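Everything below concerns the one structure shown next.
Only one protein chain is missing from this complex, and each of the others stays in its spot.
Coming up: chain A.
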């Protein structure tokens, strides 16, 4: 099973200024990047923001290889989006849209590369705290985010495996030979993950309570 090709970088241990920046500030950076993608109307501003984020990413010590790895899986999709937008709305708009998507991905990668997952989850638990009044369990929010971070590369790896096996059987042009096995494997994976969590007593209703009986 291959599990690579995930666009968000894994945590890189370090002690850079960005590593030490409070989680709330990093969350705000991601939020602001998402907002900026709607507000920026000039592609040159997008270039400047992207360059700034690249600088921050490199300054964190995460390295240029991870930076490239964060962009690479998106390249085919961005090419299609860019070409379509160029045809429909012109070069400047196409460049702005593609650059703004990269800004969002890079901001999110900066967060995940400089923050251990457990600290991210602690942040999610804290942020979801007010929802306890409505009966929600903040730990479940955190668990959901954690599992999402792990599941996306798994499913991407499944897709690569299925594509290879379809290719080996000469079925690489048959969408059913690709989609169905990925779907079935993903459902099986979800079941196995649920079982693994249950075996560890995680994610159960009221799992913070001391005991049964």
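To be clear about the criterion, a contact is a pair of C-beta atoms (placed from the backbone, for glycine too) under 8 Å apart; a residue touches a chain by one contact, two chains touch by 3 or more; residues count from 1.
FYI, contacts and distances are computed from a predicted model.
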item	value
Options "Phosphate transport system permease protein", "ATP citrate lyase", "Protein translocase subunit SecD" or "Cobalt ABC transporter ATP-binding protein": UniProt name of the undisplayed chain	"Cobalt ABC transporter ATP-binding protein"
Given A:34, A:73 or A:146, the one touching the chain that is not displayed	A:146
Chain not shown, touching residues in chain A	1-4, 10-11, 13, 116-119, 121-122, 139, 142-143, 146-147, 149-150, 153-154, 157, 189, 192-193, 195-202, 204, 207-209, 211-213
